[in-house]
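My questions all concern the structure below.
Yeah, one chain of the complex is gone here, protein chain that is, but the others are all in their spots.
To keep things simple, chains are lettered A and B as they appear, and every chain counts its residues starting from 1.
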Amino acid sequence: MIQQYEITLPAYSRGYHLVTSEIKKHLKTLPKYGIVNVFVKHTSAGITINENADPSVRVDFENIMNNIIPENQPYFTHIFEGADDMPAHIKSSLLGSSVNIPITNHKLNLGTWQGIYFCEFRNYGGKRKIVITVQS
Amino acid sequence: MIQQYEITLPAYSRGYHLVTSEIKKHLKTLPKYGIVNVFVKHTSAGITINENADPSVRVDFENIMNNIIPENQPYFTHIFEGADDMPAHIKSSLLGSSVNIPITNHKLNLGTWQGIYFCEFRNYGGKRKIVITVQS
Partner (left out) sequence: MIQQYEITLPAYSRGYHLVTSEIKKHLKTLPKYGIVNVFVKHTSAGITINENADPSVRVDFENIMNNIIPENQPYFTHIFEGADDMPAHIKSSLLGSSVNIPITNHKLNLGTWQGIYFCEFRNYGGKRKIVITVQS
């Protein structure tokens, strides 16, 4: 049994954004057991699961990921889309284009401190498309 | 068809631990074909698939990941939970909170050298909760 929803996220600023509630509000009644896959249809944005409480974690995410994959390296060849573009592609693959979350008793079975982060890696990424697939 | 098991792993030391057998012993008869998802309900631990033979790989994993995401960087703002906490969050997202493994002929269809690593990123992470979902 599959339920599927294709949604458009509003334009987020560059950075890491907690979207658990945004995702949940698009879901109808969930099955008793299953898996939800949340898939980002872009190569310069990503999705991951991380700490849902302290906003400073999301600030540090931006800075640490920029430190691991710095812009403007002299050996970059894919540069015509801007200094933020090629690092955005790498971040997208490192953090991933989809997450899977178990469903238990009709609810997302996230840990107490887990939330879904939408990760915007471009300076001006614009609206982004997401596909949510519920399997049971 | 969904089978699901929520289990608690014992407290592992900081590092990378081969848990393929531990995961398998919680599984009942697997379907002929399907997918197993193993999901970690924490934001400072992770799960990945890697080399199941030489323990030196897991030693190097710890050192290489610490080198990529060093502790105590001056720009960190999320520091009140300890020097190992913010790097643990980043590692959790880089390696991921779940793995998917195909089931073929009632068995996990891992490659010859593949095993499941539970990744404990905290110095004292304690017991950790895992959700195993079998889809067929």
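We take it that a contact is a pair of C-beta atoms (placed from the backbone, for glycine too) under 8 Å apart; a residue touches a chain by one contact, two chains touch by 3 or more.
Keep in mind the model is a prediction, meaning the values are calculated, not measured.
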Query raised in the report: Given the contact definition stated above, which residue among B:Q3, B:T20 or B:T48 touches the chain not shown here?
Result: B:T48
**Report entry** subunit B, residues in touch with the chain not shown (by the definition above)
**Finding:** 31, 33-35, 48-51, 54, 56-57, 59-61, 63-65, 67-68, 94-96, 99-102, 104, 109-114, 117, 135-136
Query raised in the report: In the whole complex, what residues of subunit A lie against the chain that is missing from view?
Result: 2, 4, 6, 37, 39-43, 68-69, 73, 75-78, 86-87, 89-90, 92-94, 96-98, 100, 129, 131, 133, 135
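Keep this in mind: only the chains that are shown with their structure count from here on.
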Report summary line: Rounded to the nearest Å, the gap separating the Cα centres of subunit A and subunit B is 20
